[in-house]
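Left out: one protein chain. Kept in place: all the others.
Let's turn to subunit A:
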Amino acid sequence: MIQKWSYPLAAVILGSSLLAACGNAQTQTEEKKPEATQPDKPAADQSATASTAPAASPELQASIDQYRKWVVDQTDQFVKATESFTTAVKAGDMEKAKKEYAPARAYFERIEPIAESLGDFDPWIDAREGDVPDNEWRGYHKLEKALWETKSVADQGKVADQLLQDVKQLRVKVESVEIDVPMLVTGAVELLNEVSTSKVTGEEERYSHNDLYDFAANVEGAHEIYKVLKPAVTAKDSALASEIEARFADLDKALAPYRKGDGYVLYTELKEDQVKKLSQSLDALAEPLSKMGKIVGG
């Protein structure tokens, strides 16, 4: 998850009430601050983009439906994988839990923008230590710390139960998620931005160093969006479509040397110039991908 949750809600409320005593004008401007620092207010964002976007053409609607089906399928598999992972944690089977951790998370990383649009699932499932107040911290990364850092899951039963419950609730919500074209277009870029801001820097999986799993999963999620939008992009700007495809292929090639078995090497095994090359390949893809919005409007 991105660092947007670093603004603690409690501090916001406290700040506002203190300022309320300091005069109206200032209060009004200051009170807007929390909103600005939390750009992922799902409901507001979604309705804003939805209201400005024209109704999707039948072709685009078909793309949306195709994507929704894929998201539901990913979430189904996410539930199963999380079930198996949390069972291992609760049984104290550290080895099994460590093995299943990264592959299970990949399902979430592929659909992250959708999950983020549905409320607090991202901080519940994917917050890193320090993203939220310590007493609210839960989810995968809390278990990551237990597995790799403190090396004990003895007291993690509750965290595991809560995680599974959150993931199951996500599955329920995904059924009714509103998806429109702007969401897809921005979602694809957001997925790559996730990679740029945390995965490529090794900050996401700070205990397990499984960042490349997340890297690949985010890219796969963006690729899935591109695939469903490809006919529309090609129709509007075929040069852009070929550019995007070439860059996806380049990035795939850049990642290839780090595949190991079913997964990836640890982030800590990468050399500085290898990280730089991955990061630059990602930027090379994200730039043309950010122009997919062309399919909407003139």
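Some notes on this structure:
Convention: contacts are C-beta pairs under 8 Å (C-beta built on N, C-alpha and C of every residue); 3 or more make two chains touch, one makes a residue touch a chain; residues count from 1.
Here is the rule we go by: contacts and distances are computed from a predicted model.
Candidate names were "Deferrochelatase", "Succinate dehydrogenase subunit B", "N-methylhydantoinase A/oxoprolinase/acetone carboxylase beta subunit" or "Thiolase family protein", and the UniProt protein name of the unshown chain is "Deferrochelatase".
For the options A:G202, A:P231, A:G263 or A:G293, the residue in contact with the chain missing from this view is A:G293. By the touch definition given at the top, subunit A reaches the unshown chain through residues 52-53, 182, 185-186, 243, 246-247, 280, 283-285, 287-288, 290-291, 293-294, 296-298.
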